[in-house]
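Of the protein chains in this complex, all but one are displayed in their positions.
Labels run A, B and C following the written order; every chain starts at residue 1.
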């Protein structure tokens, strides 16, 4: 990892969503890793914001992110213009495990809300390695479905769910997961709202390995402040682990949820 | 006075100087008055910045300022783009007295540094009323001479002084004042660095009325915080007066300088 | 749904919880140029003493990250001049006027309280025992619970008007001075005054404030003040008026949830004289959004975090 200024070269906005392309020194990353991003925004907010990597063009020294404007920090990121400087620290965290499950059955990627970007990055890596991918994406409404064109480009046809039924299945995305698991249980990778992750963990229990990407308010993002911990149980011992360092991806079985 | 958002309609920059035109509800002002200006600059700096009025087009709901970028706040003002919102509180302070001196002899306006804008505003008002005007402007070098075109437009030919002799008299502007006072002592109005004001006050003592515009770090600009006081002696009694309210213009004789 | 913005601070009824803090609105007449004072819950005058004071030499103010340091030194025109020159104009303002005052000894405090007692347009007295910028009086009285008790008791005897005691946060345990003031008969506690602070100009290598130290105010101190209000409101039975870095409606609500019955806006007035009205409007909308019918029910209503496992804050719309 490194901490350095990068330059915004493109900002493609759609509603509250902005796909940012930053150029600078790029250290190769794994899907599920993230950066702490901080614009030249003075005193407030004080801290950078954790944003997952959406994609990486190492050859062009570019890394891409998708940011949803929700609060002070993300709104400033959303409003950035080409040429603006962003201080980027990363890549951070552990990322999704890219092996260690049954290579015969397809993996199921579950994405909700702004949990979509890291899953798209994961899908692109997996599809390069030739793995079978089932991609389930949930959103409140059609307009909040993300990155459908990128998925299409890599030949992945997502199963969609919206709360209002404006696209795909009317209901929550974990209903799609339940169906898939009955059909052919494969390893599950999930990123999205905590309720979605919990429900995915419950569905997978005893059936399929399930890796979830957690969120936390982060002080540093690189493991020194201990603000982002969650309890993790390994070999019968429960201890705090840092979401920014040992995570953000955890084996759902190890979390104090089930 | 009032406190309201105004819109920047024009920003003409030359080096560190920016002439800002703001549009909004404009309350008629006197030369020497100022506004507290604050961009949408979040937490820092916390306070607005006092900036003198350079001119006013009440009919067009416009008021103009000239800002020199020197620190955090003025740099943000300097960088504003048309359409940006500026919170403006004003007009504030007392302004220069527009009568009360011998109407026969011309008045001498003395301006140094970013003290030029209010003197140009004063010149425009005085020239409307038909008074004779001697305008002395001093600067470090040619590039720092300000608003020469505006003065020309109103038919005022300034006497210039620069430290390096790159334009006009080589030396300080108060040397021009000394000459003028010997020639024909009239009321003197001055705005600029404190050293200039003190020396003007000394030159005028016993010869000509002298009004100086003071600066201070201002908390509120409208008289409530008492951070901007200076000692003023009136009728033998010395007491604190607020530079933002009773000032910024004071009779030099009343200041604890001479 | 009708919304009742009214709050009570002891015996004093305010039409809404938003007041102006002492020293940040002068003698309130300057504020009238911006808005009608009667729109507010009330306002606190610049700290008055008998005979007045010229305060400290300049420089008296500097900015710090998210805050400012002041060392005005309680410059004021004096109680007599105030009553003669300013009070008559303020009588028409039709808002609750609280007279902030101080002295240099217990006797001076009591004498000042007695003198102000006579003026009918003063609704309450706010005793400043917490100014960090004067050598005698001020903070010297505010840090010792015994002295707090003594000076409060003396003023209590001197006036029948509601007596508010303005506490300094510069103590190890603010609940001790709070309880001392309560025991001695205070009707309410104003929480808090500024925090002693210092700034140095590195280019000049000189203190930025003439008196070296001054008092820190503004958004920077808000989380410290919220805690002080919380602790004090748990420790005493009399109402607490919350002060410290309030510049938005959410700040004002935060202080009420922490335990304040009303709030005062200080430093925020400098950069935005209309802040109190914007805060009031925002509180109104907040109440509507949350189905709050009596704004006074917000006082002390903060709860513990519902789901300890959840690490994320909610968003303020």
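The rule is simple: a residue touches a chain if its C-beta (ideal position, glycine included) is under 8 Å from a C-beta of that chain, and two chains touch if they have at least 3 such contacts.
Keep in mind that what you see is a predicted model, and the values were worked out from it rather than measured.
S.K.: Decide which residue listed in B:130, B:155, B:236 or B:256 touches the omitted chain of the complex.
M.R.: B:256
S.K.: With the full complex in mind, choose from B:36, B:203, B:216 or B:232 the residue touching the hidden chain.
M.R.: Reading the full complex, the residue touching the unseen chain is B:216.
S.K.: Per the definition of touch given earlier, which of C:15, C:104 or C:227 contacts the omitted chain?
M.R.: Of the listed residues, the one touching the omitted chain is C:227.
S.K.: What residue numbers in subunit C mark contact with the hidden partner chain?
M.R.: Against the missing chain, subunit C presents residues 57-59, 62, 64-67, 69, 143, 170-173, 195-210, 212-213, 216, 219-224, 226-227, 230, 245, 250, 253-254, 257-258, 286, 301-306, 308-317.
S.K.: Could you list which residues of subunit A touch the chain missing from the display?
M.R.: Here the touching residues of subunit A are 1-3, 36, 38, 43-48, 87, 89, 216-230, 239-240, 245.
As a convention for this text, only the chains that are shown with their structure count from here on.
S.K.: Compute the shortest path length in steps from subunit B to subunit C over the network of touching chains.
M.R.: The least step count works out to 1.
S.K.: Counting C-beta pairs in contact, which two chains come out on top?
M.R.: Per chain pair, the contact count peaks at B-C.
S.K.: Can you tell me which chain lies farthest from subunit C, using the average of the Cα atoms as each chain's centre?
M.R.: Using the mean of the C-alpha atoms as each chain's centre, the farthest one from subunit C is A.
S.K.: What whole-Å value do you get for the distance between subunit B and subunit C if each is reduced to the mean of its CA atoms?
M.R.: 36
S.K.: Using mean CA coordinates as chain centres, what's the gap between subunit A and subunit B in Å?
M.R.: Averaging C-alpha atoms per chain gives centres 56 Å apart.
S.K.: If you look at subunit C, which of its residues touch at least two other chains?
M.R.: 65-66
S.K.: Which positions in subunit B touch two or more other chains at once?
M.R.: In subunit B, the residues touching two or more other chains are 43-44.
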